[in-house]
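These notes concern the structure reproduced below.
Yeah, one chain of the complex is gone here, protein chain that is, but the others are all in their spots.
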Amino acid sequence: MADAMQERLTDIGPPNYEQFLHPVIKKNYGQWKYHEIVEPGVMVHVAESGDELYTVRVASPRLMSTTKIRQFADIAEKYCDGHMRFTSRHNAEFMTPNKGNVAKLKEELLAIGHPAGGIGPAITSIVHTQGWVHCHSAATDASGVVKCVMDDLFEYFNGEKKLPGKCRIALACCLNMCGAVHCSDIAILGVHTKPPRIDHANLNKICEIPNLSASCPTAAIRPATVNGVPSVEVIQENCMFCANCYTVCPAMPLNDPDSDGISIWVGGKVSNARSEPKFSKLAIPFIPNNPPRWPEVTEAIRTIVEVWADNARPYERIGEWIDRVGWPRFFRLTGFEFKKEHVDDFKHAGLSFKRSAHITHEPWEE
Amino acid sequence: MADAMQERLTDIGPPNYEQFLHPVIKKNYGQWKYHEIVEPGVMVHVAESGDELYTVRVASPRLMSTTKIRQFADIAEKYCDGHMRFTSRHNAEFMTPNKGNVAKLKEELLAIGHPAGGIGPAITSIVHTQGWVHCHSAATDASGVVKCVMDDLFEYFNGEKKLPGKCRIALACCLNMCGAVHCSDIAILGVHTKPPRIDHANLNKICEIPNLSASCPTAAIRPATVNGVPSVEVIQENCMFCANCYTVCPAMPLNDPDSDGISIWVGGKVSNARSEPKFSKLAIPFIPNNPPRWPEVTEAIRTIVEVWADNARPYERIGEWIDRVGWPRFFRLTGFEFKKEHVDDFKHAGLSFKRSAHITHEPWEE
Amino acid sequence: MPKEYKTPKLDELEKGPWPSFVTEIKLAAKEKEMCNDLLGVLERSYNERIGHWKHGGIVGVMGYGGGVIGRYIDVPEEFPNISHFHTIRVNMPTGWFYTSEALRTLCDIWDRHGSGLTNMHGSTGDIIFLGTTTDELEPTFSELTQAGFDLGGSGSDVRTPSACCGPARCEWACYDTLKACYDVTMKYQDELHRPAFPYKWKFKFSGCPNDCVAAIARADISVIGTWRDAIKVDAAEVKNYADAGMDIFNDVVLNCPAKCMKFDHESKTLEIDNADCRRCMHCINAMPKALRPGDDKGATILIGAKAPIVEGALLSSVLIPFLNIDDEEEREDWFDLIEEMQDVWCEEGKNRERVGEFIQRVGMGNFLEAVGVEPIPEMVAYPRDNPYIFFETDEEEEE
Partner (left out) sequence: MPKEYKTPKLDELEKGPWPSFVTEIKLAAKEKEMCNDLLGVLERSYNERIGHWKHGGIVGVMGYGGGVIGRYIDVPEEFPNISHFHTIRVNMPTGWFYTSEALRTLCDIWDRHGSGLTNMHGSTGDIIFLGTTTDELEPTFSELTQAGFDLGGSGSDVRTPSACCGPARCEWACYDTLKACYDVTMKYQDELHRPAFPYKWKFKFSGCPNDCVAAIARADISVIGTWRDAIKVDAAEVKNYADAGMDIFNDVVLNCPAKCMKFDHESKTLEIDNADCRRCMHCINAMPKALRPGDDKGATILIGAKAPIVEGALLSSVLIPFLNIDDEEEREDWFDLIEEMQDVWCEEGKNRERVGEFIQRVGMGNFLEAVGVEPIPEMVAYPRDNPYIFFETDEEEEE
């Protein structure tokens, strides 16, 4: 295919999306009227023209082989006139104007391992990152943890169990937060808990010391001469293990089997629906990595989901529920311990103090 | 009276309050059942015992002569069994179990210049400070401005005009904020707008330079030698005229007839009723001092009160109303200009940015 | 023969319905030349749009470091009677309750030794004797103490504590504000009169979350009454309010921040989910005859409020969600904690650093550790939202 004589193309950008739109989409572009959830994992959009478009959404591990993508292509050809899409949370969506295709789509996709679900007030797939599969920075694996958590919460994906509203889970394997977990209902975040080990012998060769010092958010790094060569030292009590120094300089690794692990955060959201977008807040500071199934992590997350499902009002996201009933309630119901780590001590810490007398009194018995 | 032979007493503390309580109060101490507002400036507290206690609240300029205090004492003797009190906002309260005394109290107090009012959803007196009467630090007068504003808003004090809820106004004549204006529905705050004029010749004699440098919140002051003597210099673009340097060092005065004036703040509250306590926010950055009647200030405040009274729902304090309808509405209805000064640039500035798509669109016409 | 000042500007401030401070000064000026000069300099300030007071010097009464604010004029030649014009802060009776007799005693003393002008009261709560000379300080003090009064705070000391009228004249007081405030005042007499702290330390006592002394905004230790059990509902009175035309649903239920109330329009009954109730007071405020705080009453203790200088204004934050402060034993424990906190603050606090700023600087977690208090979720509006956690190695080991 590659012809040596061909002109080298650059800056052509992605192919124009229009060529990939299903004909029914093209026809009704911008003319959709409403949608309805037909069954778990299936919705229909109805156009002003009266046209209908059924969408079957199926789970995806995101990390996919070309083998599997070809299977998707085949199924799309068979039932969806050769069209499909992926979602912003990496699920796969198969769209057809033909209602009759819905059941077959579900069946064939399930047969190759891809169950339908995740639409409406449900748990959909976990936005996540590279982990031990590809990144040097990871404090935990990504895909593995996601697999375990979604297995455990599967009944909330496929609609067997009902939820008050949407629940978005995200994972990032280090504080760079490529998963943008900071606004998730439940966030799983890989954390280091020991300071960088400095490779004094090589540091000066591969890193610029002023840049490195400047990279530390808490100014814990200062230039120092060690064994006669220029290097840096880390003021241990100022280090909060963010690994930004490591991003800037490979001679500052933090990864460590015992002190790396997972923290759990709750109550963030992105949508403007009802309440404004909000950040996730710390629920559990540290759970050691326990591969391959991370049972402590799946259990903690299930606890959060169940407590929320049992107590929230319709439409309340996790953070909205907690805003109504208060954090003391959240910690009491989940049984998670509230510790020093939960109390903010970064730049805007003072604003997180409870500066009112709005207090509920727990435990309550009438 | 002072007997030379007497022992010098110290650390005796204030007289015990019990001796000052009206007998009906003593009897029903902690046994009050409910209260009702009888008429503007008059309320009755009813005890479990059935006892009633009428309170007539009257305006006070706070700055009082002993002549006037003696008149109060006389009236208290005549109608209140020799008891009276002042409130936390410096009004005077005359309490009697005898309903029949209420009208006479009001009449006699009015005769000496003290009208009743300020109870319930009303404007009560303005917490304020010393101003040009007694303080070296004042960027405006206190008592004079208060007098003008209360004259102007008098109909909201005496109940002639109704309000949605309480409205607390406070004044502080400089950023030290002795009036604790930071949580007021409407705050009047004296501000300087020019940097300190440094008395280089004397500075080193009367101030400690390191303390002085450290006192500046924005690190605008640094040690410098001027005309051969140790002094300081002020980095003009870092100075925001807070006068903390002047508090620490008399050689750094900021007072100035033309650049001193008044800023207006709105929407704070202290009570926990409904919403949590909140800070007041900037409404008007600067109004020049215009004694004796400060017409621009009284007009601005009246505008705020009227806009709020016309638009808020019952019980909504100013800040609660604005929280519901948004700041764009506030600025549009008052006609106040929104300027660079309104945009925070201090420590937590970033948190004041509008980080959501919750926006109303103005002006609205259907 | 006192100078006659023309005061056309000030005279403008005798007009209008609100009682006039100018009138008060003029009343006092009849007796005192000091006050006459005060009128003079004030008229001048009104003309020039600037004050004429100089930075205060250190003056006071023997053995005390606080209670007097020194004040001198910058044009003593022109207004010699107020070349000194010091303020004396007199600790008010708790709750600002007086007898006519006590008021007259105070007036007598002040007429003998000062300007005859006062603030009833200063914004911290003291009786302010406004303006006298250095010579008169000690005699005034002597007469005051003989009459049973003492000075209030100033400088870096415990400032005069204040309290709302509380159980004396309010049905909502959840503890005895007057007793608590008085006891604290008496306990801290030494700290109140002899500044020995990094900066000032204020106590304020409000009997319920309405916070009628603005404790949460103005006190390093804010004591705010609350209750733990259910709001007491008088169903018949609820119905009466409804019958009288009150819009209970819109005005009460929809204003509940906890969204924990239900109102049945038919039966006119109100239901409260007390587990969710935040003790905000709104429903009780709106229907004082029908609703009341519960029986299990006490106070929330908050810490750290202050005005903006230097690091920005702060509201107090929760330290103890519920303290039965009327109980001797619980109160003693609380006193111990305050001592502990003051010790840590005196040890580590910077000059002119209020305890609220101190806590922010060292971190609430570290502060609690230093004073031996466990962190609990009631202390925060929300747990941290940033991942910059200072894990402590020994703690990890436990996990």
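Per-chain numbering from 1; labels A, B and C assigned in written order.
By definition in this document, a contact is a pair of C-beta atoms (placed from the backbone, for glycine too) under 8 Å apart; a residue touches a chain by one contact, two chains touch by 3 or more.
On a predicted model such as this, the values are computed, not experimentally measured, just so you know.
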{"item": "Visible contact partners (per top-of-document touch definition) of the missing chain", "value": "A, B, C"}
{"item": "Residue, one of A:141, A:185 or A:341, that touches the chain absent here", "value": "A:141"}
{"item": "Options B:31, B:49, B:211 or B:360, residue touching the unrepresented chain", "value": "B:360"}
{"item": "Among A:62, A:106, A:200 or A:340, the residue in touch with the chain that has been omitted", "value": "A:62"}
{"item": "In chain A, positions touching the absent partner", "value": "1-3, 6, 8-17, 19-21, 25, 29-30, 32-36, 45, 53, 55, 59-70, 72-74, 76-77, 82-88, 90, 92, 95, 113-115, 127-129, 131-136, 138, 141, 143-144, 146-148, 150-151, 154, 157-158, 175-180, 182-183, 211, 215, 217, 242, 244, 246-248, 250, 255-258, 260, 270-277, 279, 289, 291-293, 313-315, 346-348"}
{"item": "Hidden partner interface residues of chain B, rising order", "value": "175, 177, 182, 189, 191, 193-194, 217-218, 237, 239-242, 259, 263, 265, 267, 279-283, 285-288, 324-328, 330-331, 338-346, 349-362, 364, 366"}
{"item": "Sites on chain C contacted by the missing partner chain, in the whole complex", "value": "254, 259, 308, 312-313, 385-388"}
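Heads up, the rule we're going with is that only the chains that are shown with their structure count from here on.
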{"item": "Best-connected chain pair, where connection means C-beta pairs in contact", "value": "B-C"}
{"item": "Per-residue overlap in chain B, given as positions that touch at least 2 other chains", "value": "272, 276-277, 347-348"}
{"item": "For chain C, residues contacting two or more additional chains", "value": "209, 211, 216, 224, 257, 278-280, 315"}
